[in-house]
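I have a structure I would like to understand better, so I am pasting it below and will then ask my questions one at a time.
A single protein chain has been removed from this complex, and every other one stays in its place.
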Amino acid sequence: MATHSPETTHGHEGGTAHHVTSSRLLIMTGGALLVLTVLTVAASFIDLGALNDVVALVIAITKALLIIFIFMGLRWSTQIPRLLSLVGLFMLLLLIIATLSELLTRVWVPLPGH
Amino acid sequence: MASVALPAPRKTTSRNYLNAATTVKSWLLTTDHKRIAILYLISISVMFVLGGAAAGLIRLQLLTPNNTLLTYDAYNKSFTMHGVIMVFFFLIPSIPAVLGNFILPMQLGAKDLAFPRLNLLSWYVYMVGAIFTLVALLWGGVDTGWTFYTPYSTQYSATAVIPVGLGVFIVGFSSILTGLNFIATIHTMRAPGLTWFRLPLFIWALYATSLVIMLGTPVISITVLMVAIDRILHVGIFDPALGGDPLLFQHLFWFYSHPAVYIMILPTMGVISEIFATFSRKPVFGYPFVAMSSLAIAILGFLVWAHHMFVAGISAQSALIFSFLTYLVAIPSAVKTFNWTATLYKGSISLDTPMIYALSFIGIFLIGGFTGLFLASLGTDIHLTMTYFIVAHFHYIMVGGAIFGFLAGLHYWWPKMTGKMYSEFWGRISSVVIFIGFNMTFFPQFIAGYWGMPRRYHTYAPEYQILNVLSTAGATILAVGYILPVIYLLASLRNGKPAGNNPWGATTLEWQTSSPPPTYNFLKTPIVTDAVYHFHLPAGDIAVDGHGDGQALGPGSAPATPALPAKTTDER
Amino acid sequence: MSAESFWSYLFAKSTTGRQVDILFWTLILVTLAFSIPIVGTLTYFVFKYRRKSPDEVPPQIHGSNLLEITWTGIPLIMALGFFFFSATTYLHMVVPPANAMDIWVIGKQWMWKTQQPDGQWEINELHVPVNTPVRLTMTSQDVIHAFYIPAFRTQWDVLPGRYSTMWFQATEVGTYHLYCSVYCGTEHSEMVGWVTVMDPGDYEKWLAGKAATASAAGQPVQTPAQQGEALFQSNGCATCHVQAGGGIGPSLKGVAGSQVQLEDGSTVTADDTYLRESILQPAAKVVKGYPNVMPSFQGRVTEEQIIALLAYIKSLK
Partner (left out) sequence: MAQQVARPTVPAVPRAAAPIEAEHHVEHLGHHYESLDQQHHANMVGMWVFLMTEILLFGGLFCAYFYYFAAYHEVWMEATRLQNIVAGTINTAVLIISSMFVALAIWAVQTNRIRMAQILLALTIVCGLIFLVIKGYEYYSHFTEGLVPGAMFQWEGPAEMKRPAQLFFWLYWVMTGLHAAHMVIGISIIGFILYKTMKRTYSPAYFTPVELGGLYWHLIDIVWVFLFPMLYLMGGHYGQ
């Protein structure tokens, strides 16, 4: 029977069709996520100044990457899901960064009284 | 497995998607993409008439400088409903949900979209959103302008903002379902041999559109939801008096609504590519560049939103950056325009109705696009923003561009959708009437805008009257122009000549099956062996109806000879 | 009042407006320079290559990379050129000259109030001297409005809770339309007025005459700074802000325009927006070395009073 799309003859567009992620790896990942959770809470009780926020976000990003790559199987997937999540991430960052950079540069042209 | 589309049934009375079942239930519960397209066509037409009626009220009010036909509030509600209906309920779904739904699976050689039930759901979601909006209309309407600017919309307006906000929120999900379906279908359901660079340009355009829909729509959904919530709580998330910032609202709104203008124009551009190829019998010049420019528009389109906020109080730094990026987004449009022009070079050009619309599109899009550059230029935008110059700019692109493209596509695929040929004579007449009416309506608005007439004005200074009278007169002609196609297209259902499978001699796959197509489009999955838009008669001898015995079929192997004028195709 | 005739309107009546006009007409030329050839070529092709027989098959031309590069490159270069052209105009339009005369503007549904430097208020009108740079400092009491003078080719949004500025230098005596151009509710189209540009001499006479009428009516005109000083006393600011220093709050002498050290280590420029915020939300940015004890004056002073207070604070040199 003919495959429908030429691409599907080369690989799966859709994702982890036939990859089985071992239960050990899954449990280890779960453990790592819990450890990171404890870490991030602990870090919030230490005064690191502005670094507190950075640490919290970096740990959150690490956790998200673990979930995406292992639980969601992006590690073993083909290009399409990777591309799509990258595009989504890019747009999210674009929205936040461009908006914030506008906010933070707002008094660039001097106002009267100077 | 057999790889050849069998000769399609020759008589239009054969079994097809229209007569497969005829009960109302069979329509309301259909999952056939073609039927859903028809449902959408009917719904958006109703919405267009409503939006057009609001436009009629606007134009009548503006006939004299201090007209009292409408009260202040009635006027404000008219242009708001006009904008909301035309943008969210007519233009955004128009080409994707009608022509895209119908044609996309066929151009891919697929039996249906990837998720037929989601497709039906999308129509129901659309209807729910539309009903919310119409209920709000009965409720007393809404007067914020289609942009819902805060704090007016959250704290001051005493009208039905919440129902309309929810209507927009809901209809967003219908676009999302359509976009999701398109992306999944294009990725996974292409006929064997139909590689990415053999895809028709309409598909490329819809792919880019779907990406924009998927990335932009959720942001507007959440933004209008925030407005609705804040109208209840009055915490002032966007109200400076309460610590919020209206510019945040504007950022979030335009993050979607600028890309949304490309949701409206990209599919049109796809239609134009198809039509230029077919009616000049030549491959679209620079195919890969035209295909890639769609993607470029989709991506660059996300980087320019703050050009709607140049005088809103954003930082000068950001204004400069966004102005710069806005210039860049014009380049892919330029690439398309030039390639379309070059496509005609040494072609075999036939001026049928779709082609007349497509050619008018170019002229009008040029004016609309270039006036976009006037607004992208910081210096001129500070003068022209919020005036009728902007109103003229976007009507040139949205009415003159997108609707001309929609009409071009509708006339182009009508024979495929219904199996009937409309009256070519009336088609040409109406395209000319619309062209004249359109320019007469909106060209004077450029002058009014340059002269300083602000938009959303219920009354205006007397010196602008002459321009407004011209504009209203033009709108009347335009309305007549829009009624004509309704009449002759509907008439063609009764007494139109049978269209035949491929009245225009086009090469894309949808023309390889019967008109109207059978429920699953193709009796056998077609196989594609060649680039799209290849009008050469291959060395072999493929029969006129496009079905050689045992020969692989597809774009490129289509016949170059069927081009008997449309009116005389009935014998085929 | 009179309408503006189109022919006279064609020439902008302000210095930056002239630059806008140059930009505008250049863009018109470019539009024509592109559109006419494109439409001309299309028309020519349509007639030259129209279908001659139903089974005609034209040569299948697929493309030319050289052409693609050309027609990507040329618009790109032109676009860059225009960006720089328009950016310079823009910078002229947003940076007011230092010696500009100050006018305060308050927008509210649905009227404009403007205040002359000598403290007199006008409604839906603005009188300015010709050939003098004028800086408008604007705020709104409710929703967003925009102050638009088409003859000067300039406008800017007027937001609540924040000051925005614009400036112009009128070049011709006359009366020009003033519009509110951001939709602001029911009578948005009635939020209109006139800008009257006068000879400096006439302007002085007009001011004096208006002041005389006001005093005659028992309301002598005070400058904003004078009004502000009175408010500074009556609102109790002076109890904490002792200009010689030593009060609970910092001395406000020379603070306007200076760099202020904040408690969290950062510095801000004490522009109008900052000063305004310091009065309405003192806790948002706390000055280094001072306790966060200043009460919020949100709702206790009106926009007009804030304008007066700021004028007073700025007068403390």
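As written, the chains take the letters A, B and C, and residue 1 is the first residue of each chain.
Following the convention adopted for this analysis, a residue touches a chain if its C-beta (ideal position, glycine included) is under 8 Å from a C-beta of that chain, and two chains touch if they have at least 3 such contacts.
Note that the coordinates shown come from a computational prediction; the quantities given were computed from them, not determined experimentally.
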Hidden partner interface residues of chain B, rising order: 1, 3, 110-116, 176, 179-181, 183-185, 187-189, 192-193, 214-219, 221-223, 226, 229-230, 232-237, 242-245, 248, 251-252, 283, 287, 520, 525, 527-531, 534, 536, 538-539, 552, 556
Interface with the undisplayed chain - residues on chain C: 60, 62-63, 264, 281-284, 292, 295-296, 298
Absent chain, residues of chain A that touch it: 1-6, 8-9, 12-18, 20-23, 26-27, 29-30, 33-34, 37, 40-41, 44-48, 52-53, 56-57, 59-60, 63-64, 67-68, 70-72, 80-81, 84-85, 87-89, 91-92, 95-96, 99-100, 103-104
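Throughout what follows, only the chains that are shown with their structure count from here on.
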Inter-chain centre distance, chain A versus chain C - centres from mean C-alpha coordinates, in Å: 42
Sites on chain C at which at least two other chains make contact: 94
Per-residue overlap in chain A, given as positions that touch at least 2 other chains: 107, 109
In the complex, chain B residues that touch chain A: 1, 3, 110, 187-195, 211, 215, 219, 245, 247-248, 251-252, 255, 302-303, 306, 313-318, 525, 527
Chain A residues within the chain B interface of the complex: 1-8, 13-14, 80, 87-88, 91, 94-95, 98-99, 101-103, 105-109
Touching residues (chain side chain C, partner chain B) in the complex: 3-6, 9, 17, 19-20, 23-24, 27, 30-31, 34-35, 38-39, 41-42, 45-46, 49-52, 54-64, 67-68, 71-72, 75-76, 79-80, 82-83, 85-91, 93-94, 109, 142-144, 146, 148, 150-151, 153-157, 159-162, 164, 177, 179-190, 192
